[in-house]
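Yeah, one chain of the complex is gone here, protein chain that is, but the others are all in their spots.
Order of writing sets the labels: A, B and C. Residues in every chain begin at 1.
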Amino acid sequence: TKKSDNDESAATSRGPEQVKIALIPGGAHPYFQPWKDAAATAKTELKLGDVTFNETSDWDQTKQNDVIKSLAAQGYNAFGIFGVSPENINSTFEDLKRQGFAVGSLASCPAGDVDKADFCLSTDTGEAAYKATKTAIEAIGGQGTIAHLTGNKVDSNTQRRIEGVQKAVDETGGKVKVIQTVTDIDTDLQSAQKAVADLLAAKGKQINGIVTTAYNPAVAAAEGVKQTKLPIKVIAIDDDKTILDGIKDGAVAGTVVQNPVGQASVGSYALMKLSGGCTIAQPGVVIDSGSFVVTKANVDTYDQERQTKTNELKTAFDGQYLVCK
Amino acid sequence: MLVAENLIKTFPGVRALDGATLRVSPGSVHALLGENGAGKSTLVKVLTGVYQPDGGRITLDGDDLRLTGPMDAQAAGIGVVHQERNLIPAFSVAENISLHHLPHRRGVVDRARMRAEARRCLGLLEVELDPDAPVATLSPAQGQLVEIAKALSLENRVLLLDEPTASLTGDEADHLYAVVRRLRDSGRAVVLVSHKLEEVFAVADTLTVLRDGRSVASGEALAGFSQSRVVDLMVGRAYEQVELARREVNAEAVPALRLADVATAHGHRDVSLEVRPGEILGLYGLVGAGRSELAKAILGLGRITAGTVEVHGKPARIATVGEALRRYRLGYVTEDRKDEGLFLDQQVTRNIAVTVWRRLARLGLVPDRAERRLALDFVGKLDIRISTPRQVAGQLSGGNQQKVSLAKWLAADCDILIVDEPTVGIDVRTKAAFHELIAGLAADGLALLLISSDLPETVALADRIAVMSDLRIAGVLDNDHDYPRMSRQIIRMIHAETHAEAA
Amino acid sequence: MSVATEEGRTESAETVRKPPRIPWWANPRVGLVILLILLIALFTALRPAFLDTKLTLVPLQSDISVYLVVGLAQLMVLSLGHMNMAVGRMAAMSAFVMGLVHDQLGAGLVVSLLLGLIAGGLLGALAGLIISRTGVNSFVVTLAMDFALVGLITILYTSVTDGVAFPTLPAGMDALRFDTFADYCLGDVCGPRIPLVVPFAVAAALLVGLLFRFSRLGREMLMTGANIKAAELSGIPTKNRIVQAHALSGLIAGLAGFLLAANNGAFSASIGGEFLLPSFLAPVLGGTLLAGGAVSVLGTVLGATLTQVIYKGLNLLQFQLDQLQLYIGLVLLAALSLDRARHVIAERRGAKL
Partner (left out) sequence: MTRFLRTPDFTLAAIALLGFVVLAFATSGNLLSAGTLGAFFRFLAVPVVIGLSQMVVLAVGQMNLSVGALTGFCAMAAAWLMLEAGLPAPVAVLAALALGLGVGLINGLLVVFTRINGFIVTLATMTIIQGLRYGVNGPDTFQGYSAGLRAFGRASVLGLPVVFLCALVVAGLVGWFFARTVAGRRLLASGGSPFAARLSGISNDRSLVVAHGLSGLLAGVAAVITVAASGSVNASIGDDLLLPSFAAPIIGGVALAGGMVSVTGTVLAAFLVRLVDVMQAQFGINPRWIDLIIGAVVLGAVLLGTVRQRLHDRGSTA
């Protein structure tokens, strides 16, 4: 006979000082660095028991699960997670939920239509890729060819990005074509540089724009185009210093930035509320944390726009997504 | 004067040297004798810094000698040829010869000087070898010669030779002994380890006999000993060789193994042979005559291009040794035990039992106890000196390794057995025991093809002798066991063949 | 100078002396056990949560199970002195077949598992076949196979699913993932807190141990690894043994893929991506050589346990990424050096026996 296992998942209500939040990215990546500060800020502002940031999972789902369990063993009771493998992460969420923890899926949603976390606060990757491609199309004058450089092909986020790019291209009614999609070059900078050099050597003259939807390809593309002096418009991703510098000196035509700070701070806020007895109105709800096109024109001011979005998100949680007694 | 006193060397579970003493004077050839596993090679290795002794002392001209490694021995002027080959296969002859002191100019190898040195050393042995040929392409005998040349390359005061002639032909051995005499006459000391007592008595001046790691004679003049007295000392009791019982072979019986006009990819032509059950057919020839290659071709390891092989009267197509064993109960004891015969890192029991697992296995599982009993049975029969049944084959003395590779095939329970140079490096007493065993197998109805370059052995054991020369059968003789006459006939046959070739 | 008097010859039975007594602590496996105990004590002292059954010990057992099986898959071919660079991808292909059979044909857990294992075995056999027939280095063949499979796996997943994973799991996989024997009770007696995946790994280890220790097949594989020429000349069908060892390697890799899918909760293309190094680490730590001819299953068990314990312990100590990696390497080195020192002392004592 099997014991019933619902005996422990009864939600407990914790005061803010009892809430210990763990923010867990998929691995070491510049994108997540703002989480570190946001975590510290959240801790002091919300007077939480603790907020930690742990990037040791090394882009391996098994290791990430280990890290999560270790943190749980350490007494952390609310989790904001970027799942390494969107396909598998629901199981991890389910596991945590069974133990009565508040769980937010941050910066990436599980693959498929089901989300076992309380909520998913992430960039709509398809939408961001769409915006990036739109920007690229605009930059090349609405006509020509673009190449798309991205990351791990066995990842559903990558599939969404490819779809997003395609959508924007389709809208031009054939005036713009995707000449090539290069995947799997986000693992390390060298592969990205090599791939960019080969691509430019083979088709540099036919390419008008490059859309990159992963970090290493973005750095490599900016550098590669600058070196070959080809008139190619590069659309990068995120706002790492190297990329912002590129925008300022013209090597990069634009970038699509996401909202990591918002994800971490609003995510922490929501996790605190959920731990404190609130429930989510629509479990598994997907919330876009926003994506913003940055070009030379708004490179110094885009952050205000982003902060506005962050504040909106917080209000939306209070008024819309959370149900508190 | 090199003196080693009361040397003690213990390996886990066995005391290889137990107070051995050796005194060698300049200007003499000193024989170091003993049964397989008596500790001769261990003594040689202690004297050349390969092993550090656990007790005892070594002096050279009265000065204490501390050998912490092979380099120290070289520095002290002690050269050595070990029993096992120690050449680097991928390196050239010349480079192997001068490996311990590669001539160089500011770190860059001086090839011209290296070649010259190799030519000089090979010249001493009157061997013609291309100094640039990789050692891997040489025959075992040639490798042995390179090894000896290497020891000669240094201006040594003492030269230790451990079984230097095991794989050499008579001529090559004669050259070597001429060099040994020359070295002696120029005032060097030479220590010679060998199981070929005739050679030892022809060249040595003094002797040491080891038994179970102890010296039972050390430093006496050889002149005062007879061969049988030496054997008695080695064995530890009065030892008398037993005459082999005569067997009758049924000449009418269907041959167990028959070759008819076989040609091979290796170059054999028109080879016809037959071995009947209960018969020992000796296959004699000089090194390189093509006997081993013929055996390998029969077993599917070489290609047969024409002719037929029949087993018990039926044509046989053998592709692998496994098939030969399974289908035809035909076994082959290889000549090269280190590379092809033994699993040096595996336990002795497994080495012996490997051919019988198929027979012992129940539901695919091998009962440990039966395996061990069977293996230890052969350890006893062949008097294999092991310290524990778990000992790995690589730790056995040279002769005992040879016995293990024999035991493996004796255990396999075959109808037909091809044995290739079975008694190389085996001591006198064990050799006799082995001969008895082989004769006994034949008496039990086994068909045996005995490939041997040891003429006395062939004449003692075989019922008929096939002589192979230059990839052909020069003739087949009925053996009347009269050694002088048989050997004359055989040698004449080989010569006739080479003459015919030249004409 | 003396001539010894004739003595009675020592009988051969006497020369087979009793095995030398090697101190129990000189056994390399014992060294690993001691290390494990020390590390566990250390981690527990630093972080009592290390002994938390639910959050540490149970997941630890699941992880050990997966990496033990991965190690066993590599161990199979290490016995030959070969390598299987495609362990991860064979696991992924095998998992794909399991997912496919369930998803498309609606097969249950057992059928899916079996068919998946067979697929893994066939892939392994294919590698073995190429190696044994062409004589090309196993490293090259399996590396090439790994490349080929990476491509194939994504192609297959994207053609039968809308992503890179199967959306459903056979019934029972969830139990494997979440349950321990403590969840199953007969009256008042419940099982121990051992996850359900553990018996799979234990069974695999026992079978592999049995294979190498007692079966003709396993022993002949070892002999093939020890000296392939001599093995061939001893009548061992070495080519078949090579194919069989690789097939078993593929099959066991498939099992590892299954266990990981159970632990992670999906049959996905990313399974096995991180198997390669751990697959070598566990057996080699346990004393198996890359040269072939000798394997240690118990060592592999301990090697897998040791690495996971180190990993888990350091995780609990919550280092930053750079420090974590630093300490993993240092602990590994320090631990092994200690083990080595113990070995040297044992050797010295042994020589004086």
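In this text, a residue touches a chain if its C-beta (ideal position, glycine included) is under 8 Å from a C-beta of that chain, and two chains touch if they have at least 3 such contacts.
Keep in mind that what you see is a predicted model, and the values were worked out from it rather than measured.
Peer 1: Among the chains in view, which touch the chain not shown?
Peer 2: Per the touch rule above, the missing chain touches A, B, C.
Peer 1: Decide which residue listed in A:A40, A:A197 or A:V299 touches the omitted chain of the complex.
Peer 2: Going through A:A40, A:A197 or A:V299 one by one, A:A197 is the residue touching the chain not shown.
Peer 1: In the complete assembly, which of A:I179, A:V234 or A:L271 touches the absent chain?
Peer 2: In the complete complex, the chain left out is touched by residue A:I179.
Peer 1: Of A:N216, A:S265 or A:S289, which sits in contact with the chain we cannot see?
Peer 2: A:N216
Peer 1: If the missing chain were put back, which residues of chain B would it touch?
Peer 2: Touch set of chain B with respect to the missing chain: 50, 69-71, 74, 82, 86-91, 95, 99-100, 102, 104, 107-109, 265-266.
Peer 1: List the residues of chain C that touch the chain left out of this view.
Peer 2: Within chain C, the residues that touch the unshown chain are 85, 130, 134-137, 139-141, 143-152, 154-155, 158, 277, 280-281, 284-285, 289-291, 321-326, 328-330, 332-333, 336-337, 340, 344.
Peer 1: To test your reading of the contact rule: which positions on chain A touch the chain that is missing from view?
Peer 2: So the residues of chain A touching the unseen chain are 28-30, 32-33, 153, 179-184, 187-191, 193-195, 197-204, 216, 219-220, 223, 227-228, 240-242, 245.
By definition in this document, only the chains that are shown with their structure count from here on.
Peer 1: Approximately how many whole Å separate the CA-defined centres of chain A and chain C?
Peer 2: The answer is 36 Å.
Peer 1: As a quick test, compute the distance in whole Å between the mean CA positions of chain B and chain C.
Peer 2: 42
Peer 1: How big is the gap, in whole Å, between where the Cα atoms of chain A centre and where those of chain B centre?
Peer 2: From the centre of chain A to the centre of chain B is 73 Å.
Peer 1: Which of the residues in chain C come into contact with chain A in the complex?
Peer 2: 47, 49-50, 52, 54-56, 59, 63, 66, 153-154, 157-158, 163-165, 167, 177-179, 182-186, 190, 260, 263-266, 268-270, 273-274, 311-312, 315-316, 318-321, 324
Peer 1: Which bits of chain C are touching chain B when the two form their complex?
Peer 2: Contact set of chain C toward chain B: 1-4, 6-10, 12-13, 15-20, 22, 210, 214-217, 219-220, 222-223, 226-227, 229-237, 293-294, 350-353.
Peer 1: Any idea which chain A residues touch chain C in the complex?
Peer 2: 1-3, 5, 28, 52, 54-56, 60-63, 65-67, 69-75, 85-88, 90-92, 94-95, 98-99, 111-112, 153-156, 159
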